[in-house]
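Reviewing the structure listed below.
One protein chain is absent from this view; the other protein chains keep their places.
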Amino acid sequence: MAEKETSPIKVLRDRHGGMSDKLKAYFKDQNQIRKKMKDSLKGGAKTVPEIARDTGLESPDVMWHVMAMKRYGDVLEAGRSGDYYKYELKGDS
Amino acid sequence: MAYRINPALAAELENYGAANASECFNCGNCSAVCSLTEGETVFPRKFIRYMQLGLTDKLIQSPDPWLCYYCGECSDTCPREAEPGELMMSARRWLTGKYDVTGLARIFYTSSVGSAIILVVLAVILGLVVISSSGSMGLEEIALWSYLDSHAVHNLGLGVIGLVVLFGLVGVINMVAQIGKAARFAPRSGGGGSDWFSAIFSTAFTEILGHRRYITCDEEKDEPWHQQRWFVHGSTAWGFFGLLIATMAHWILDMVGLKETATWVPMYSLPIRMLGIVAGIFLVYGSTTLLMKRINKGPDKQAATSAPSDWVFLLLLWIAGITGFLTLIGEYAPPMAITYYLLLIHVVLSMELVLLAPFTKFAHVFYRSVAIYIHQQRGATKG
Partner (left out) sequence: MGELKNRYDVLVIGGGIAGMQASLDLGEQGYKVLLVEKDPSIGGIMVGLNKVFPTLDCSSCICTPRMAETAHHRNITIQSYTEIEKVEKKGRGFSVKLLEKPRYVVLEDCIGCSLCEYECPVDVPHEYDYDLGARRAIYIPHANAIPQVAVLDVEHCTFCGKCVKVCPTDCIDYTQEARHLDLEVGAVVVASGTTITPMGAKKEYGGDKLANVMNPLAMERVQSSNGPYGHILRPSDGKVPKSIAYVQCAGSRDKTLGISYCSRVCCMYALKQAILTKAYGDVDITIYHMDIRAFGKGFEQFYRRAMNDGINIVKAKVAKITEDEEKNPIVRIEMIDDDGRVEEVKHDLVILSQGLVPKWHPDGQLPAEEDTDGFFRIPDSKIHPTVSTTDGIFIAGVAAGPKDIPDAIIEAGSAAMEAAIYLESGKGAPVAV
């Protein structure tokens, strides 16, 4: 049964020559950024500039990833501090 | 203050350049993109508006058109392709015609045939005057000043300079009188302006010799330094001033009886000779490059359109420079008759160049300097 389920994905992967180097780098980057951001947010709710300062990441990148994480339920909006909203980790992530 | 409207102004200005003021819809992109705008000295949009409205007085009463160095960024970015840079150039040409009382400047800016006739007739007259007192062309050895009479040439030169000073002054007085009619000419106390001495100092050294505004104008360009407009222009200007000083110095030596023109160069006048040679190199480099740019109609936006006046000025300058050098070479080369003719051409066309200064593109030397002085004195910011 397991054999039957994984074989079509092999077909797809072979047809596209596997993951491109560009995608591999992109995916690795994404996972590293997410890890840094999650570590930072473990210290409590933060604004985008605060996360950027804490992690050393560029703030436009942090902004994009925060919004992506918010969309898929990894972070929640947690009140406001001045001109910025704060974001916190969702309990189980 | 009431203004008289001249509905024909825009059409009149079209004779002086390759742009049509009516293309502009006054968005202000040109003024905002300009790197030379400061305080209330803002152009070109305001001046194009004057052209469209026929506000002759507003146009003639401002020194600001002379503060533009035509980098062309306004033209490159104009959403209407109305060529604001060319319109400012047209304004300067038109103003030169307005300041000049003889009408010659207008002919040089608007008529090729007229320009050619004046050029030839004047050259013939000057040539006849010079030749009338000429001696023999010795071919055993080159003795330039036994061919031309140095005193006659000096006296003619004096006359020419006298005329230039006269017409130059008349033009400048006209200009200043017009600008004086505008209330904002009055120097403001505490308005950021300078006293007359520091204004003259910064005009002469920082601006005219240092080309500060010219450099600012071109700060966005990334050409090699020797092709940059400020350097090419500077090279020409420094060369001309250097030659002027060298010539004057020789003449003074001659007058005080220390050294006759064309006698062997004694040690103490060697620096003067060297100044002349170095300045000549600068002049020839500058004027050759300027001519090439105009012949190629680029890369500078400014070089794309040329009035007869631009050609007259540059050609005279270039020929004067080249014949000067060739004559110098002829002095040390085996004797040839052509060396004498080169000297004749050099003397005649140099005279013509200087004599026509108030009426050709050359006139910007006076008007731009005065405008910069006024600008320095009144200060850039509002009082």
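Order of writing sets the chain letters: A and B. Residues in each chain are counted from 1.
Throughout what follows, a residue touches a chain if its C-beta (ideal position, glycine included) is under 8 Å from a C-beta of that chain, and two chains touch if they have at least 3 such contacts.
Predicted, not measured: the structure shown is a model, and the values here were computed from it.
Displayed chains that the missing chain touches over the full complex: A, B (touch as defined at the top).
Hidden from this view is one chain, which touches chain A at 5-6, 8-13, 16, 18-20, 23, 26-27, 30, 47-49, 52, 59-60, 62-68, 70-73, 77, 83-85. For chain B, the residues touching the chain absent from view are 25-34, 37-40, 42, 45-46, 76-81, 382.
In this section, only the chains that are shown with their structure count from here on.
With each centre defined as the average position of its C-alpha atoms, the distance from chain A to chain B rounds to 65 Å.
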